[in-house]
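What follows is a set of notes on a single structure, which appears directly below.
For this depiction, one protein chain was excluded, whereas all remaining protein chains were kept in their positions.
Which chain is which? They are A and B, in the order written, and residues in each are numbered from 1.
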Amino acid sequence: MSDAFIELCNIEKHFAGVHALNDVSLAIRPGEIHCLAGENGSGKSTVIKIMSGVYRPDGGTIRIDGQPVHKLTPIESIARGVQVIYQDFSLFGNLTVAENLALNTELRAGRHLINWGSVRRLARRALDELGVDIDPEADVETLPTAGKQLVAIARALMSDARLLIMDEPTTALTRKEVETLFSIVRDIQRRGIAILFVSHKMREMLEISERITVIRNGRKVAEGPTGDFNEGLIIRHMTGHDISAETYHWTPPPGPLPPPRLEIRGLTLADSFTDLALAIHPGEIVGLSGLLGSGRTEVALALFGMEPDYQGEILIDGAPARLNTVQDAIATGIAYVPEDRLSEGLFLTQSINRNILATSYDTIARHTVIDRAKAATMTAEMIANLQVATPTGEKLVSELSGGNQQRVVLARWLLTQARVLVLNGPTVGVDVGSKAAIHRIIRDLAVNHGLAVLMISDDVLELVENCNRIVLMHRGRFVEECDTAVINEEDISEKLKSFR
Amino acid sequence: MKSLVIDFRRLISRDNNIAQLIAMTIAIFVIMAALNPDKFLRYYNFESIAYLFPELGVLSIAMLVAMLTGGIDLSVIGIANLSGILAGLFFHGMITPAEVAAGGGLPVVLVGIVLALAIGLAAGALNGFLITRLRVTPILATLGTGQIFAGIALVLTGGPAIVGFPAAWDFIGNGKILGLATPFVVFLGVATAMAFVLSRTTFGVNLMLIGTNPKAAVFAGLKKGQMIFYGYMTTGLLASIAGILLSGRTNAAKSDYGTSYLLQAILIAVLGGTNPAGGKGTVAGVSIAVIALMLLSSGFQILRFSNHLIDFIWGAFLLLVIVINAYKYRVRS
Partner (left out) sequence: MTIFRRSEVIIATILLLAMIAIGLVNPAFWQLDNMFSLLRSNVVIGIMALGVLIVMLSGGFDVSFPAFAVAAMYLTVKGMLYFGYVGIALPFLVAVVIGILCGCLNGFFVYKFRMVPLIVTLGTGSMVRGFLLGVVGTSMINIDRFPPVLIEFAKTELFSLTRADGSHSGLTAMVLVYFGLALAVHLMLRYTMIGRSIYALGGGAEAANRVGFNLKKTIFFIYCTAGALAGFAGMLHCSMIWLANPRDFVGMDLEVIAAVVLGGASIFGGRGSVLGTMLGVFMLVMVQNSLIIMKVDTTWQLVVVGIIIVLATVATAWRDRKRQA
């Protein structure tokens, strides 16, 4: 691939005993829109850091324009035209758009004084080139996420960029903003600048990229033109698990059906979702999926009492419930396992025991004094039942693997005798073996403990395997319901594609 | 009793911070003893330390509680002084000087104590309200309320100290119970109670969890706002206890007593292993730290170092602690 702009050849990288990258090769041609797909922990951030000179590879070579480059540093990689836009954009919220754009250029010119006229001119030029209409005098923090991203892109393009690396660019965008982003990306491409998207949001990546490379556990497992891939295939490569023939079935119990465990009617939240209706019976695992901005996380938050302004009805076992606070939701028996385990789910510097007991302390305390014997038996039981791999419950949760951490979160909710379990991305960043185990746990909860489960996920394979029904959401509405007994993941992907 | 012993062992093995603190305390003791063998090692010296350190110790525990949730309380001195002053005014209003000299009824003193504690709770509630409901950042909120409390204290006293506390009050600061200095007994009680609250009650564990990850605390269904509110009320209560000890010992209450205690309380909390960002800290650590620093102070005083020089040493010590902590964290990561 000598016509590539940048090439990684057989890259090796180790960190304190972890083999982060193992014989990874990747080539990006000028003007190519390339996607590096991989789950969290797969090694994709390491690839970015090697391309941008932050990390030095332990083996293999980096070539730029066909020439090998030894000891690539961040400054050198920027000089060569590699620009990285991280998820946090590295912008200054308290400064204006113009200043954010011009600062780096002024610094590199070695100036000591600021010439506001030149700052304005530079900013104007950068914005015009991108074709964006943003007020250069606005403070960056007043812009929506999409606006900040555009400023970050404009800034990256100011310095003779030849490759733009974007780390999880679509995470916080609405559908419309994604479309704007993609049209700008195509513009950039026409100028001969290559773009590398690093993401695990497959649907959007299939739309925009021309080539896809999939990385898993530090190895490249697939590569090729986008046309060769579909959603299911990519996910299979990313996660490494093959679809099993069986899907999850639910049969209603004989006799007249009791009221559904969870029912929502006419559920509406301004700017998020409209007029939702759904009923989940004990033992059912219902999947929920949709494109970005469809509102699916907001539904989960509303069910968990975090969106008190909702309208409509929520009924648990036929009884209406008003969920204005998290405590309301928990008292009604609703449990929520959030998307971002590390920042929303766990207390990393606390012990496993404390994490498991976090929600249940009130139930094991008399007059606020904790019954330690009871606490010990409860946590020991949970650790055993969910097979959390640890010699002792006193270990810090930060020392566990992703899969074990997720089990701790599940354990916490099992202690609360939850009747409804809402999961958001339950196996994101979890290794394959643990994924299967967690799926088993969830199924067991539904079948043997009669929980009603709502599983929100972008992983179509996961949904098809583990749910008896899948609800598709688009622009705040439930638009279709699929019975997993008769539909497969390709059909679902097609349907989702058709929503754009 | 047994469970307390086991706790202690677990505490040491899990977090060698405590072991380090004990080692440092012993080192200070040995050095000071070596520098002044006759004066330092006298029983009288330790006895006076036992009368002096409790008020600072209680203040440091109060600071610990505030820091556990990632905050700070700069108004503790103001609360302490205000509590002492209000109790003093109450006594002046309730009993005549003759009665004071005669010893003063115990029930009156008890009412005085309750009054002082109530002030602490109320002040803490004000802090809690500003911080949890109005979302003012703790530094600024307690900076402002500290001024207000000190100001009210000044208005109430008009400037000079309030004197003439009943004998029973004096007993709190200068008496002996079972051969131990009363303030020391009070400190032991407070420390034991707080250690229990922080590790064995839902309230205490909630504070630790909230300080560790406020976002996750909300997702786990913890009543974050309520717990932080109670936390600041606790800090206020502890501050008023310190105020009682202080005015008991000096038999006076003034609006600007103990201003140097603020820096010292923060220093001791940090030295004792408290993370100012929240989520970490123990009563044991803070208690050992206060004793260590008291020994240091006492040793320097015996060496005829002026109070100012001791301030210098406290400041330098704080910076030293910072440097040591920085290296510890670097080694860990």
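Things worth noting here:
By definition in this document, contacts are C-beta pairs under 8 Å (C-beta built on N, C-alpha and C of every residue); 3 or more make two chains touch, one makes a residue touch a chain.
Source: prediction; values computed, not measured.
In the full assembly, the chain not pictured is in contact with A, B, by the touch criterion defined above. Here one chain is not drawn; of B:Ile79, B:Leu237, B:Ile266 or B:Met294, the residue touching it is B:Ile266. Residue-wise, the contact with the chain that is not shown comes from B:Phe305, picked out of B:Phe46, B:Phe90, B:Phe171 or B:Phe305. Contact with the chain not shown here comes from a single listed residue; of A:Glu12, A:Asp65 or A:Asp139, that residue is A:Asp139. When the whole complex is considered, the residue among B:Ile49, B:Val111 or B:Leu154 that touches the unshown chain is B:Leu154. Those residues of chain B that touch the chain absent from the view are 130, 134-137, 139-141, 143-152, 154-155, 158-159, 259, 263, 266-267, 270, 276, 305-316, 318-319, 322-323, 325-326. Chain A residues in contact with the hidden partner, per the touch definition given at the top, are 88, 90-96, 99, 103-104, 106-108, 111-114, 116, 137-139, 141.
As a convention for this text, only the chains that are shown with their structure count from here on.
Chain A and chain B have centres, each the mean of its CA atoms, that are 45 Å apart. Against chain B, in their complex, chain A makes its touches with residues 326-327, 329-330, 336, 338, 343-350, 354, 357-359, 361-362, 365, 368-370, 372, 394, 412.
Chain B makes touch with chain A in their complex at residues 14, 200-203, 205-206, 208-209, 212-213, 215-223, 279-280.
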